[in-house]
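Of the protein chains in this complex, one is absent; all others appear in place.
First chain written, first letter: the chains are A, B and C, and each begins at residue 1.
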Amino acid sequence: MIVAVIGGNYCSREMAKVAYDLGKRIAQKRHILICGGLGGVMEAASRGAKDGGGLTIGVLPGKDKNDANRFVDIPIVTAMSHARNAIITRTADVLIAVDGRYGTLSEIGLALATGKKVVGINTWDIEGIISVESVDEAIEEIEKV
Amino acid sequence: MIVAVIGGNYCSREMAKVAYDLGKRIAQKRHILICGGLGGVMEAASRGAKDGGGLTIGVLPGKDKNDANRFVDIPIVTAMSHARNAIITRTADVLIAVDGRYGTLSEIGLALATGKKVVGINTWDIEGIISVESVDEAIEEIEKV
Amino acid sequence: MIVAVIGGNYCSREMAKVAYDLGKRIAQKRHILICGGLGGVMEAASRGAKDGGGLTIGVLPGKDKNDANRFVDIPIVTAMSHARNAIITRTADVLIAVDGRYGTLSEIGLALATGKKVVGINTWDIEGIISVESVDEAIEEIEKV
Partner (left out) sequence: MIVAVIGGNYCSREMAKVAYDLGKRIAQKRHILICGGLGGVMEAASRGAKDGGGLTIGVLPGKDKNDANRFVDIPIVTAMSHARNAIITRTADVLIAVDGRYGTLSEIGLALATGKKVVGINTWDIEGIISVESVDEAIEEIEKV
């Protein structure tokens, strides 16, 4: 499966830890990680996935592949700004939202609009999200897909 | 100004009335209406704008200009599915959300992510939206932009 | 009909004259002009269309509506760089290519890939383009659509 971790370009140390652990567990489960390729939650999840021995895809909003954090194996350069959010949600088989602001909210909307399962940790309280408290629970939820 | 009315492809008669009145008032204020070009809230707002003597733009998700409701003057054919939502929010100077489900939620996220003012009537309860109760209040809010 | 004039952001005075005349004639025929919204051929065509009393749409690659030349009535802000070329070709009922470099070549390819008629003046020599020598001939060709 391709699993997305979505969240903000900046985040607290605590949320970065959660994203890192998610990335690592996703990789250990032999899934591919997809994310927005930038910093914060995206970088932490990518780093975790690399430490877990996995493959990481970063779908970048800008024109420069060097915008990707250094844990992205495959930078997809869209030059499409936020419209790239729709590519992340279409490509992912399931998504985990961690924290996040309005960009993440748009991804939650796009994912749910196409019937994707969205697991949430400390994120927007939106009807349809499977809200969990821990990385373990999140991984359990994505394994049901 | 270009004013977006965003909302679902299906809606109640009551919400259609709100969207119609909004479209009409937007047109009477000499603003251009932009929307997703389809049915429900989009169609009602477009119809209102035409009855108010205005110009209407429909940014379509599909490949066929005939997908547009018959009150759309200018069908913008994107063939980009939900990614067209980002074009609506970028093009609009201000947005009014009426009702709506996950597609509308994604537009709210995209609009707020780019710093646009979003006025809401009976829609998602998202921090950052200016929530109003009536068409009059909504028009008052967009006139402040 | 919505008629696209496609061409470069920079052009010779001679090509600008051709684009201006095309825009004017398109408007006088009561068609809507669509273009990329920037300078060169796009600006000249937009200016012509306004002088002809018409309506102009500029589908912008960037994030700022102020990138549009001052003869664009409706700036569609895509923030999608060259991917906006596909929106121009999908939205236009017929296209006229004037001069142009690689961006224009991509639009010619996209237009022909979706079965659109492309009329060309002093542009790429591509099989499938209807090559003409004058504005009169170009207008004659689009009127057959």
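Here is the rule we use: a contact is a pair of C-beta atoms (placed from the backbone, for glycine too) under 8 Å apart; a residue touches a chain by one contact, two chains touch by 3 or more.
On a predicted model such as this, the values are computed, not experimentally measured, just so you know.
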Original post:
Of the listed residues B:N9, B:Q28, B:S81 or B:N122, which contacts the missing chain in the full complex?
Top reply: B:S81
Original post:
Considering the whole complex, which of C:L38, C:L55 or C:A83 touches the chain not shown?
Top reply: C:A83
Subject >> Residue among A:A16, A:M42, A:V77 or A:V135 touching the omitted chain >> reply: A:V77
Subject >> Absent-chain interface as seen on chain C, which is shown >> reply: 80-83, 85-87, 90, 101-110, 112-114, 124, 126, 128
Original post:
Can you name the residues of chain B that touch the chain not displayed here?
Top reply: 63, 78-83
**OP:** Since one chain isn't shown, list which residues of chain A touch it in the complete complex.
**Re:** 2, 32, 55, 57, 59, 63, 65, 74-80, 86-87, 90-91, 114
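The rule is simple: only the chains that are shown with their structure count from here on.
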Original post:
So chain A and chain C: same face meeting same face, with over half the numbers shared, or different?
Top reply: same
Subject >> chain A and chain C: spacing of chain centres that average the CA atoms, whole Å >> reply: 39
Original post:
What positions in chain C touch 2 or more of the other chains?
Top reply: 63, 78-80
